[in-house]
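Here the complex is missing a single protein chain, while all its other protein chains stay put.
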Amino acid sequence: MSSDHNDEGRRDFLMVAAGSFAAVGAAGALWPLVDQMNPDASAKALASIEVDLSPIKEGQAVTVMWRGKPVFIRKRTAEEIKQAVSADTTDMRDPQVDGDRAKKPEWLVLIGICTHLGCIPRGQSTGDVHGDFGGWFCPCHGSHYDTSGRIRKGPAPTNLEVPPYAFISDTKIKIG
Amino acid sequence: MSDHSSSYVPSNGFTRWLDERLPIIRLMYDSFIVFPTPRNLNYLWTFGGILTFCLVAQIITGIVIAMHFVPHGDHAFASVEHLMRDVNWGDLIRYTHAVGASMFFAAAYIHLFRGLYYGSYKSPREIIWIFGVVILLLMIITAFMGYSLVWGQMSFWAVTVITNLFTAIPIVGEGITQWIWGGYSVGDPTLNRLFSLHYLFPFIIAALVGLHIWALHVVGSNNPTGVEVKSKTDTIPFFPFYVIKDGFMVVVFMLLFSWFVFYAPNYLGHSDNFIEANPLQTPPHIVPEWYFLPFYAILRAIPDKLFGVIAMVAAIVVLFVIPWLDTSKIKSVSKRPLFMPFFWLFVITCFALGYLGAKAPEGYFLIASQLFTAYYFIFFIIIMPVIGLIETPKELPDSITEAVEGQSGKEGASS
Partner (left out) sequence: MNSILKTITKLTALFSAAVVSGIIFTSSALAAGGTGPEIKRQEWSFGGFNGQYDKAQLQRGFGVYKEVCASCHGMKLLSYRNLIQKGGPEFSKEQALAIAKEATVIDGVDADGEPKERPGKLSDRFQGPFKNENEARSANNGAYPPDFSVLAKARTIHRHVPWYTEPYYWGYDMVTAYEEKGSDYIYALLTGYGTAPKGVVMGDGMNYNKYFPGHQIAMAAPLSEDAVEYADGTPTTMEQHAKDVTAFMAWASEPHLNARKNLGKRVQIYLLIFAFLLFLAKKSVWARLKH
């Protein structure tokens, strides 16, 4: 009967309409339950830090915490800069010129985590071991990094990571 | 009625393979698709589905909150505020959980009163009823523990008052109370264990809900006439008829739920719980959440500490034995005219006790609490047994089909 047919059609439309409403609602209800695990506002507030470079003297290095990781900031001496710039990149495991790693030659900003298995390399203090290339030395498995933070000897696969940073004045950088 | 033949036929190779090893789809099909359900259920029967929704909502929002909550006295209150302010959607998740507890109890009380009015506790449904009362008891304990976690003034002092009640037990009371506290007063050990148990209990409730539904499916649902299912024409399959009806009511329920969550999230709470817990300062009026007020009124109606506790506990324990207190063979109160006024007076009593639970127990409020407490117990212990023996019930329809279609065979689909 045609009225049954109409009813069937109406029923189908209602089912599709109700079903799609349910799906949209379920997705809308589900998203906050997933998003709440993302970094919250207090974590995001610490996502970038500003560092005042003026107290750091030439040849000195400081370590700051950024997003839970140590960041090495070194004010390089002329000698260290010369070594970094003039090094031959052809034999490097992870070839990179120093110009691509330091925005200003006297300032080196690196994430202080060895790219091998995550230890923190030594070389920040003046009395520390610096490895065979004058930069940093990781005591865990013997990776040697040069004065540009590049891996020169040892098992680490890549150079020490350069975090995103920018100079917001001559003596201040913002990391992240 | 429990009919052990299943009509499920697996539709493809995978479902056939699964059915031979773990017939879970068959179980779902038999229980929630084709399950024969009385065709004349009214909207009060949708609250079981609503309660399931509430339990799932509380568990999901609760697990999410537990990712941010810190169960230590120094950090609990601040961690809740951190959730409210910094965590993405944290304010809505917290409010859903808090309002959800109230919604859960509102639905549970309606579900319970439906059972009382229609005699759903009578044979052969005693076990379903008993599981229901156990679930209610666990809900009460779970909600109490959850409220305490906020570690506001009301949280802290509610825990202090209620755990102090255990000292009323002679000889072992003091020891039991210190065992509960984990110290000589409510403190950090108490908070930590309340958190652990608050996380655990909802899963015990979920298991009991499974048993509650299993027991229901053995004997089948009650219906508004109180006349048991006699033939196939009395029933309709659960899907689609009651799935769509339950679904509709869940969304209507969500409308009320969301009104509170989005517009009046703190309305059902108490402002004192936004004051950090202070063990050296008691709030002027310690009041539990609204869903505990009737029991609180009963507790304070009796001036003696031990007997007050006994009365409050008895108010729940008496619910367990209702199937044996009520002597009437007629299920629905609508067919029991002598009993009906006493039933409605009982409903009024519960509301009155709820109102009185928020008042100071003195003067007229105290007298009223005592009168209504007396009636609460008289209703169960005297009226239920006696009326069933002396009443003249109204005539029952011969069957559900007759009730729905009328004796002349007139058409009338129920909805």
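Details
To keep things simple, chains are lettered A and B as they appear, and every chain counts its residues starting from 1.
Going forward, contacts are C-beta pairs under 8 Å (C-beta built on N, C-alpha and C of every residue); 3 or more make two chains touch, one makes a residue touch a chain.
In this text the structure is predicted, and so the values were computed from the model without any measurement.
Touch with the chain that is not drawn comes from one residue among B:I59, B:L92, B:L165 or B:I286, which is B:L92.
Residue B:A78 is the one among B:I63, B:A78 or B:L200 that touches the chain not shown.
Of the options A:L30, A:L46 or A:A78, the residue whose C-beta touches the omitted chain is A:L46. Against the chain not displayed here, subunit A makes contact via residues 7, 10-11, 14-15, 17-18, 21-22, 24-25, 28, 41-42, 45-46.
Subunit B residues in contact with the hidden partner, per the touch definition given at the top, are 39, 78, 81-82, 84-85, 91-92, 236, 240-241, 244-245, 247-248, 251-252, 254-255, 258-267, 271-272, 274-275, 284, 338, 341-342, 355, 363-365, 367-368, 371, 386-387, 390, 392, 411, 413-415.
Heads up, the rule we're going with is that only the chains that are shown with their structure count from here on.
Residues of subunit A touching subunit B in their complex: 32-33, 35-38, 40-43. Contact residues of subunit B toward subunit A in the complex are 60-61, 64, 67-68, 82, 85-90, 92-93.
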